[in-house]
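The complex appears here without one of its protein chains, the remainder shown in place.
Moving on, here comes chain A:
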Amino acid sequence: MTAAEAMPRQDAGTAPAAEEPAPRRAKLRTGPLTTKALTTSVSARTAWLLRCLSILVPLAVWQAVSASGRVDPAFLPSPSAVWAAGVDMAAGGELAADLAASLGRIAAGFGLAVLISVPLGFAMGTLGWAQPLLEPAVGILRYLPASAFIPLLIIWLGIGEASKVALLVLGVVFFNTLMTADAVRQVPHRLLEVSATLGASRPRVAARVVFPYALPGIIDAMRVNAAAAWNFVVVAELVAATSGLGYRITRAQRFLQTDRIFAILVVIGLIGLVIDVTLRLLRARVGRWAR
């Protein structure tokens, strides 16, 4: 749920729910030649088995390596040691407190970024003048690594909450703006023309046609960028913080508590998974019509 997940985010938003309401999707599947030529499919049971394997095999390798005794447990603690460290931190209450601190920052930073980027992207996708006005600036800003702003943000805003939230906003807002604009631009031109002939005003078309059509794509963009937000909150806490999961990792590093670092990484991964699945479910619900 880290770099690898964050990489393909440019594309994900541009692949929206539905093109035209294409009637015969099922035909593609039954066509024996096309399916064989393009992809191979497996049964649902096999798919679940493979999903389990993708978690269990790395776990088993980890267990085998640490049990072999070839690696110093100070570098690679065993899964059971990590579990114990996690339980220990949970029991002490610090894990919950750190988790709450990190999630709070995500809620503030990511939430603010969404509040800015969705209307901005919507404007870029719908208003003729907003696109040429905003795209160059946003396109350049997107390539400035948010992490490189940390020193500047600390100078501007201090080492308190504001600079962390600002880092999150910086890391998310530009990508999410462009991806929202992309999703909005997917609305078929014909649909807009038909709406105009049905007497709908421009604001009405924006609210009743463009927004519902683009919403699944907008949620997709949010899902991909939520992973980025999760990265940036930990980065922010690694640099300057007195609470949060990133802070807890730097503390553990100071005392060479690698088992704790691993436990926190597992927690970060799991929370990321929960966020991802939640947004996926939301998207599936909002975009029911798209499948």
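In the analysis below, a contact is a pair of C-beta atoms (placed from the backbone, for glycine too) under 8 Å apart; a residue touches a chain by one contact, two chains touch by 3 or more; residues count from 1.
Just so we're on the same page, contacts and distances are computed from a predicted model.
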item: Listed names "Biotin-independent malonate decarboxylase subunit gamma", "Uncaracterized surface protein containing fasciclin (FAS1) repeats", "ABC transporter ATP-binding protein" or "Dipeptide transport system permease protein DppC", with the criterion being the UniProt name of the chain not displayed; value: "ABC transporter ATP-binding protein"
item: Full-complex contact with the absent chain, from A:R45, A:R70, A:R190 or A:R254; value: A:R190
item: Sites on chain A contacted by the missing partner chain, in the whole complex; value: 18, 20-21, 23, 188, 190-191, 193-201, 204, 208-209, 212-213, 288-291
